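Only one protein chain is missing; all other protein chains are in place.
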Amino acid sequence: MYATLILAPLLFALTVLISPLRLRNILSIVFVLFLSAVSIGMNLTLHTPVEASLHQLFHPLFILLDTLVLLYFLWQGVVKNSSLVMLLALLQIVLFGIVLSLSAALDSNDILIESTSTVMYLLINIVGGSIIVFALHYIESEAFGRFKKNAFIAILFFFLSVMNFIVSTNNIEIFFLLFELTTLCSYLLIAYRGEGVSVENSLRALWMNQLGGVAILAALIFSILHYDTVHFDILIANIEEVYLLPIVLLAIAAFVKGASIPFDKWLLGAMVAPTPVSAILHSATMVKIAPYLMLKLAPAMNGFVSLSITLLGTFVFFSAALLALGKDYFKEILGYSTIALLGLMMALAALGTPEAIRACLVLLIFHAISKGLLFLQAGILEKNFHLKYVNDINGLINHSPLVVFFITVGFASLTLPPFGAFIGKFMAIESIAAEIAGSPLYLFALIFLALGSVFLTLLYFKVLTKLFAKDMDAEAGNASPHSPTAYAEISKYYTFPSFLLLFLLVAGIYISFEKELLDSMEIIVPLLLIGLVPLLFATLLFKKAHRVKEYNCGEKEQIKLNMYYFHMPRRIKTYIALTATAALVILMAGVVL
Amino acid sequence: MIEVMLILFAPLIGGLMYGFERVLRARMQNRKGPPLLQPFYDMYKLLDKQAFIINPYHTVLGIMHFLTLWTVVAFMIFGQNLLYIIFLHLLSVIFIILAGFSVNSVYSHVGANRELLSALAYEPILIIVAVGFFMMHGSFDISVIRQNSASIVPLFLLFLAFLLLIPLKLKKSPFDAAEAHQEIVGGVEIEFSGVYFEFIYIAKWLEYVFVYLLLVLFAGNNAVLGTVLFLGVFLLVNLVDNATARIKMKHVIQIVLGIALTLGLLNLAGLSYV
Partner (left out) sequence: MFRKYRKKSPWILHYNAGSCNGCDIEILAALAPKYDLERFGVINTGNPKQSDIFLVTGPVTFRSRERLVELYTQMPEPKVVIALGSCTCTGGVFRDMYNVEDGIDRYIPVDVYVPGCAASPELLIDGVVKALEILEEKTKAIEKPFRLFKEASSENGIINRRHSALKVGEKDEED
């Protein structure tokens, strides 16, 4: 079945590339539904881990692909005149050569599918699939040729295939290839428009991700030299407390892919790039490789590594939330909150207790759904209302209640009971609190977690308040060209995936009910409370009540109130980046010594 | 059964506390003060007033604030998970903040903004207090905490940190910048009137019940200690309220986060070594 998930998207990519518009849309939706169904089937039927080996013929093919990708990066470095990209590509080619020259004796299976992998399948295919549906209509509004538009959808399907493969593999060499392929995908998607900002951001994404590639290659070399294997399971089974270097290097690759501070720039670049679809894809699905990898590595970590990664992850959670408070670009805010939550997920994965891993998985799933939903709305705002900045979304509720509803649900699902992401955070605090008794250093993790979650709540509701605020411009009749003017019709291709994700959120509540993540009362009561809001709107028409103006000391002039921001001096940003880098260095040094 | 009764009468208890506090404060200032039942007279009077609204969102969010807070108190009385209660309480605060921002009023915005900032100051401390209880009793459940013996001695620093929060939560001097009656005319509550202000007014009483229910958790199953704690802290908070002047919001955050967080950390670190 896993083969279907890996190979079918490749086939789909080819099909979409050559089919005409209408057929392409219908086919894509059918394909997405098919992939979702298969991934749900996988998740329900898998009880014991599946192991399989790939045919010997595949290995030369993978090596060929690897070489091609690395050469392509090198070529891009030369063409785009970026010495960093060139240098890192060369370094990787050399390291890859070394890896090829070594041989590992201990052999295992290339494919290993555990329950974590099936969870990732769900996430990749359903959330990623709904993004493809969104992209179908979105890409039509761009001024490109038919082939280039189809190619965009094809890249998305290709990306699904790569992601499905990466969570099924057990071989670090194949993992490296797929890691590079996701880098390639994100490079192509960010640079898709081909204009100045896009190219610049895509090159930054490229070289930062290549750092991750270098880390994986180094991990491979050390793993072969010391443990004589290229397989995750053997490496983790045979791990020695005193030689954790490969694990830490892989963890650093995870930090790069998860855009943790100090590697946060590339994800933010992908957000600011003018393609909403790539933003969605990156933050909702691709970066989830990071916590996945961390979950895989968790059993091999010793106290020191697990503690420092937990501290670093929670620190990232705290500081990304803090940095986001000073931003007013909607997608940038979402990007920072993604970075923050990824930090938390990695911290929980590294903690490694059963509750922490459960919390990490819960966060993983629900964060993807909520962020997918929110980024879809960001795309709608940009395409239908031409809104990018939070300050302009004043009084959106008068123009599009549906979008406001989705945004509200999206933010609420990240912070409030009874939604999944809340349960994840809740369990995170519980599991870290349980660790403090063992080592008081976890106190800092707890503080970061407590502060960070409050900052994030502050951030989300800061944005949310803008939606309900009164639209003074529209009322005065001098609406700026950037503010929404009238009720706008939103395409079905946009609302359908939103409804799908909403349905998933509701299903998530049902699942948390089934699995008893919280007391039944603790789920039902807030659900009732939140459900009461629209009900009150519907029933209380306030016909008898008199409408008056706001109290303004008796003045009659209307005022326009804007958003508040928190001033983040540049040095705070530098301090945060320095602290995070220092933490990574200490981690490396601690392991080497 | 008694719990259900308690929950139903929780606003009344809070109202009595508020009335008693007004008398106490007047006595401290050498005044006679209003009658004990004054808050209830206010409540009845508000029912009889014409109701003004700005927009439906504002009003509905205000009502939701009250309902959520009542739920929080109900959960506390039923002895649910403390951490969960703290987050649910955050939800109620978020409702009132959203209400504050949903009208185009300067004072309401400033008030909501300060409310947000004070939430920023006290939420982490509340979480740490909850973790302190967890480390003492091995559970976040309030029913468990109430069954065990008093934990005020090992959690004394956390208790001090919590004392700092009480004026902030109940909007008393020196931490009443969020309400700041003379400057921003009550902050978020300014645009409510008539019956709809009633909800906000009663929510204030419920806030009293919430805070003092949290306080008596430090006494565990010791009812005498609980009463002493409640009365002592009640007196102390009002004394401080009468004796101090309002400080800026910026300083509120610095003081509360700085001192209370340090105290909480020290206490938790101490607990983990024992």
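Just so it is clear, A and B label the chains in written order, and each chain counts residues from 1 on its own.
Methods note: contacts are C-beta pairs under 8 Å (C-beta built on N, C-alpha and C of every residue); 3 or more make two chains touch, one makes a residue touch a chain.
None of the values given here were measured: they were computed from a predicted structure.
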(request) With touch as defined up top, name the shown chains that contact the chain not shown. (result) A, B
(message) For the chain left out of this view, which of A:K80, A:K549 or A:K573 touches it?
(response) A:K549
(message) Going by the contact rule already stated, which one of B:A51, B:A177 or B:L268 would touch the omitted chain in the full complex?
(response) B:A51
(message) Of the residues B:L16, B:L160, B:V185 or B:V240, I need the one that contacts the missing chain.
(response) B:V185
(request) Please give every residue of chain B in contact with the chain that is not shown. (result) 22, 26, 29-35, 38, 41-42, 44-52, 181-182, 185-186, 190-194, 197
(message) What does the interface between chain A and the hidden chain look like in terms of residue numbers?
(response) 546, 548-549, 551, 553-556
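In this section, only the chains that are shown with their structure count from here on.
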(request) State, to the nearest whole Å, the distance from the C-alpha centre of chain A to the C-alpha centre of chain B. (result) 37
(request) Provide the residue numbers of chain B that touch chain A in the complex, in ascending order. (result) 50-57, 59-61, 63-64, 67-68, 71, 75, 80-81, 83-84, 87-88, 90-91, 94, 97-98, 101-109, 112-113, 116, 119-120, 123-124, 127-128, 131, 134-135, 140, 185, 190-191, 261, 265, 268-269, 271-273
(request) Over in the complex, which chain A residues touch chain B? Could you list them? (result) 397, 415-417, 422, 426, 429-430, 433-434, 436-440, 443, 446-447, 450-451, 454-455, 457-458, 461-462, 464-466, 468-470, 472, 518-519, 521-522, 525-526, 529, 532-533, 536-537, 540-542, 544-552, 558-561, 564
